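All protein chains of the complex are present and in place, except for one that has been dropped.
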Amino acid sequence: MSATFGDRIKITLFGQSHAQAIGAVIDGVPAGMHIDTDRLRAFMDRRRAKDELATARHEGDEVVFVSGIVDNVTCGAPLCLMIENKDTRSQDYNNVSVVPRPSHSDFAAFIKYGGHNDIRGGGQFSGRLTAAMCAAGFICLEILRTKGISVVSHVSRIGSIVDDKLNPLQSMEDVNSRLVTSSFPVINEKAKEKMREEVLKYKAQGDSVGGEIECAVYGLPVGLGGDFFGGLEALIAQAVFSVPAVKGLEFGAGFEFSKMCGSLANDSFTLDSTGKVITITNNCGGILGGISSGMPLTFSAAFKPTPSIAKEQNSVDLSDNKETPLVIKGRHDPCIVPRAAVVIESAVAMAIVNADGFEV
Amino acid sequence: MSATFGDRIKITLFGQSHAQAIGAVIDGVPAGMHIDTDRLRAFMDRRRAKDELATARHEGDEVVFVSGIVDNVTCGAPLCLMIENKDTRSQDYNNVSVVPRPSHSDFAAFIKYGGHNDIRGGGQFSGRLTAAMCAAGFICLEILRTKGISVVSHVSRIGSIVDDKLNPLQSMEDVNSRLVTSSFPVINEKAKEKMREEVLKYKAQGDSVGGEIECAVYGLPVGLGGDFFGGLEALIAQAVFSVPAVKGLEFGAGFEFSKMCGSLANDSFTLDSTGKVITITNNCGGILGGISSGMPLTFSAAFKPTPSIAKEQNSVDLSDNKETPLVIKGRHDPCIVPRAAVVIESAVAMAIVNADGFEV
Amino acid sequence: MSATFGDRIKITLFGQSHAQAIGAVIDGVPAGMHIDTDRLRAFMDRRRAKDELATARHEGDEVVFVSGIVDNVTCGAPLCLMIENKDTRSQDYNNVSVVPRPSHSDFAAFIKYGGHNDIRGGGQFSGRLTAAMCAAGFICLEILRTKGISVVSHVSRIGSIVDDKLNPLQSMEDVNSRLVTSSFPVINEKAKEKMREEVLKYKAQGDSVGGEIECAVYGLPVGLGGDFFGGLEALIAQAVFSVPAVKGLEFGAGFEFSKMCGSLANDSFTLDSTGKVITITNNCGGILGGISSGMPLTFSAAFKPTPSIAKEQNSVDLSDNKETPLVIKGRHDPCIVPRAAVVIESAVAMAIVNADGFEV
Partner (left out) sequence: MSATFGDRIKITLFGQSHAQAIGAVIDGVPAGMHIDTDRLRAFMDRRRAKDELATARHEGDEVVFVSGIVDNVTCGAPLCLMIENKDTRSQDYNNVSVVPRPSHSDFAAFIKYGGHNDIRGGGQFSGRLTAAMCAAGFICLEILRTKGISVVSHVSRIGSIVDDKLNPLQSMEDVNSRLVTSSFPVINEKAKEKMREEVLKYKAQGDSVGGEIECAVYGLPVGLGGDFFGGLEALIAQAVFSVPAVKGLEFGAGFEFSKMCGSLANDSFTLDSTGKVITITNNCGGILGGISSGMPLTFSAAFKPTPSIAKEQNSVDLSDNKETPLVIKGRHDPCIVPRAAVVIESAVAMAIVNADGFEV
C-alpha cells in the first residue's frame, strides 16, 4: 500500500523527478490488447508542459515499453513502461537541500529519510511522477474503453474563476467531445479565457494559484465496487489523493450534502423510456453504498496552489537550525490544474479497473 | 482491499445489520497490550443511539473478545471482537426487498448480488457496521495513545448551523477535553443547542439532515506516511470514505485551496521557543508530500442526510419493473452526524497505525 | 500476509486453542451459494478426533455462521464462521508456561511476544486451528465443486508404512470414492491396518509418529495460476506450509526430479481419444510454468511427528534460565496424519480459488 495500487490490476510506480527515468509496472493487464501508440502519445501530450501557463521544463514524455508487449500487443507478462527524464537541471536544487521549501515535501522527507531523500526536483514527491501515473492510467482507460466506459474531466475552477458544471444526468453522448482531447478542458470557453488571465496574473506576481477538477465516468454497469474498504468512494479516494497537490475530494453533491435535508438530497428511482431503472436526480454521484448505480459517476478534486513560487519566503536551515529567507530557483508551473485533468482521469481509471465486479 | 484494511495492522470487518453479530478481526496488534474495558465501553457509548436525536433501535453494543487476549492482555494472536445484534426487527424490511429505498445501497446491491443481498437493515452496508469499526478503531486509538498521539473530533456543521473551527495550530493541551468524552462533541455549546433544534425540526417533518465532522490528530511525529499510494491523505481517505454516508473529505484548507494563491497558502517554516521546526500557518493540515509534518493533522468529512425518511418517496418495484411510491418503515436517525464523530476518529486511527514509519 | 490469505477470496483466520472460539472470515464468496450444512458437518467430521488414534480432547466442531448468509444462502457479505472451544483443560499447561515443549512453538512464541503468548494448548499455533482452516476450506471446496473440480487425498505414509500411490494420469472417476468420505483415507485397505498398528505401537510407548499426505486435484481447466509469485506451486505452498507440522512439499515427481534426466522427466504431449491435448506422463504434477496444464494436479506433504509426547524430555526453565526435565501433560494425538488429510484438501482449495484465471 505504498508504491503499489490495486488488487487485480496492480500498478507499481517508480522514479524521481531527476532520476534516470520514471515509470510503472502494471500487472494483470489482459493478454491480446493492442497498445495504440498514437492514442497514448495524444493522451500524454495533454499533460505535457507546453505554453506560458506551465513550467519551462519541457519533456518529450515518450513512453517506452520495457516489457509486457510483443509487436505492440500485450502478452500477459507485467507491462513495464518508462519515461526518461531529460530536461533536468539538478543544480537548481543546491540551496534547498537543507532549507526546506514551504508546503513542499522537503522538510518531512528530510526527517523521514534522515537527509538521504532525493531533493532534486522534489524526488519521488514531484508532480513529475504524474507522467508515470498517466501512462499507467492510459492502459486502464483503454481497458475501460473496451467495455464502453468513458472518463471525462474539466477544469471547474481556477482561483476565483469557475467553469459551468457537468450535468450529472447527461450521458457521454451529450458531453462536448472537445473535453476529451483538450490540454485545458473547460465546458465554457469564456471561462477558459478568464482562467488563463487569472493564471497569468499570478504568474506575473511570481505567485501561483489553485483550482478544481470535476470528473465524470460514463457507461459504468450497475454493481462495481462494494462494502467496507472496497467501496468505490474509498478506492477512488485512495487513487486521487495519491496525486500530489490534491487536498479535497467530493462525490456527487459532496460538501453540499451537509447543508441538505434527506427529502431533497435523496435520488428517487424512476424508469427511463427503455424501462431501465434510473434516478431522477444524481446527488449521490452514481454511487450507492459504495457500488456503482448505473448513473454517471461524478466527483471533484481540489488542488492547492503550486508551492514553488518566486517570492521570497521564510524557512529554516536544517543544518544549523536557524531561520533563513528562501528564494526558490527551478522552473515551475504557476498553476498545475489544467495539466492535472488527465491525471485525475488516470487515477479514477486505475480505481475502477480494480473495483470488485469489474471483469477484465 | 474490501473487507480488509491495512498492511501492518490489518483490520477485517464482518457482519450485517440483522446478522447474528457484527465484528472485526485485527491482526498485528502488539502482544502485552492491556485492553481497558471501561475505556472501551465509554468509547462505544459515544456512538450508541440513546436520545431523541437518534434511531429508536437501542443496542447495548457490548464488545466480546472471541480471541487474541488472555486475561484482557493481548497475546499476539489476531484479535476477533464481536458485537451481537439484539434489537432487530427484520419484518420492517419486507416491503423494501424488491422496492429499493432511494439513496440507499438497496438497488445497487440487489443487482450486484443477483437479489441475494441481505436487505434487512441494509445488510453489510448499514451504518450499524460502524459499531464494529469503532471497536477496531478503539484498539488503534489505544495504540496511538501509548505513543502520545491523540485524536479529537467535533460536529462542525449540521444543516445550516456551524460550530467554531478547530485551531490547526493548537496542541492537544489547548483543546477542550469535553470533546473527547462527548456523544455530541462541539466546541461552542450554543451551536450545539441550535444543532439539536435543527435536527428536531427535520425529524418533526419526517425528514433528515446532513452535516460535517472536523477532526484533528495531535502528537504525530514527523515522517509518517510516504510517497505514491502510501501518502497519509490516501490512507486516511480510504478509511474515511469507507464510513457509510461520507461523501466529501478535505485536508487542511481543503477546497479553499482552489481559491488561494501560493504566497498565502504556503505554510512558512519557523522555530518555536524550544527550537523545534514548526510552520507559521497550517493550511496543509499537517501533511507535506503525504508525510506528517509534526503539525496537527486536520481534516473534515461531509455526511449526506440519512436516506431513510418517513416521507413518501418514488421508487421502482424490481419484481415487475414498475414505478411505485414507497413509505419506509424501520427506525432511523434523523441525523447521524453526532454519532459519527467517534467513527471518524476510529477511521483515522486505523489509517495512522498502518502508515509507513509507524512503529508498533 | 499473516492471518489473511489470498487476493480474491480472502481468508482471515482467528482464534487460539483455548480461546472462546476459533474461526475465519471469508471475503469474496459469490452471493447466492447455498451452504449445505450436512455436507459441511460430514467434512468437519473427517477431521474430528474420535478414536484411539487421536487426542482425547473431543470437540463437536459445530460451525456457526455469524454473518454472510441469509437462510443458509450467501448474501455477498463476508462470511464469518466460528467454532467454539468447549473441551479445554487449560490447567494442563501450567507447567509449560516457562518451560517450552521441544519442537513446539512455545519457546519462539515466548521470546517473540515477550512472554504474553497464549501457551494454553499452543495458542494460535495449535493444530486446533486447522478446524477453522477446514471450515473455510469447505467453502472453497464447494466453490470448486460447482466448477467440476474435485480434491482427493490419502495418507500415503505413516512411519515405515506406505500406501499405494495415486495414479497421476487417472481422472476423478477412476479414483475410489471411499477416499472422499473417509476419516482415514488410504487406497490400499491393508496398508491402513498396518498404519493403525504403527500408530498404536508408538502410542503405547508414549511416543508419536510422522507421515505424509498425497493429494490430487481433478478437473482443473488449463490456465489457472501464472508467472512469478502467482504460480500455482507458490500459492499452494503458502497455503500448505501454513498447516502446522508440515515440513516438506513436493509437486509431481518432486524430489525424484533431482535424480532424473530431462528425457525421462519431460511429459510429452499427445492427444486423447477426444482430441484433447494431454501429456503421456505427468511428472510435472499438472503444473507447467506455474499454470495448470489440465492434467491432475498432484503433490505430497510431509508431516513431522506430533511433538507432544509422554516421554520425559530435556528443556530449559525460561524463568531462571536453567535446564530442566519436562513431562508434558495435556491430551495429544499420537499421529495427526489421518486427521490432516482434510486439512490439506482445504489448503489446496484455498489456493486454487485465489489463483489467477479462476472465475468465481
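Labels for the chains are A, B and C, by order of writing; each one numbers its residues from 1.
Just so it is clear, contacts are C-beta pairs under 8 Å (C-beta built on N, C-alpha and C of every residue); 3 or more make two chains touch, one makes a residue touch a chain.
The structure presented is a predicted model; accordingly, all values stated were derived computationally and were not measured.
Just to verify: which one of A:Asp27, A:Glu212 or A:Glu233 makes contact with the chain not shown?
Answer from the full complex: A:Asp27 touches the omitted chain.
From the list C:Lys50, C:Lys86 or C:Lys112, which touches the chain that is not on show?
Per the contact definition at the top, the residue touching the missing chain is C:Lys112.
Which residue among C:Val73, C:Leu200 or C:Val222 touches the omitted chain?
C:Val222
Have a look at C:Ser182, C:Ser315 or C:Ser346 and name the one touching the chain we're not showing.
Touching the chain that is not displayed is residue C:Ser315.
Touching the absent chain: which residues on chain C qualify?
Against the missing chain, chain C presents residues 1-7, 13, 100, 102-109, 111-112, 122, 124-125, 129, 157-160, 202, 205, 207-212, 222-223, 226-231, 233-235, 237-242, 244, 246-255, 257-263, 265-271, 275, 277, 279-280, 283-285, 288-294, 302-309, 311, 313-316, 318, 321-323, 354, 356-357.
Considering the whole complex rather than only what is displayed, give the residues of chain A touching the chain that is not shown.
Residue positions of chain A that touch the missing chain: 2-4, 10, 12-16, 19-23, 25, 27-28, 31-32, 64-68, 70, 73-80, 82, 109, 112-114, 116-118, 120, 123-124.
Can you name the residues of chain B that touch the chain not displayed here?
Its contact residues with the unshown chain are 7-8, 28, 76-78, 226-228, 356.
Here, only the chains that are shown with their structure count from here on.
Could you grab the centroid distance between chain A and chain B? Build each centroid from C-alpha atoms only and quote it in angstrom.
Whole-Å distance between the two chain centres: 26.
Mind checking the centre-to-centre distance between chain B and chain C? Centres are C-alpha means, answer in whole Å.
Each chain reduced to its C-alpha mean, chain B and chain C end up 39 Å apart.
List, in ascending order, every residue of chain A touching at least 2 other chains.
As it turns out, chain A has residues touching two or more other chains at 7, 226-228, 356.
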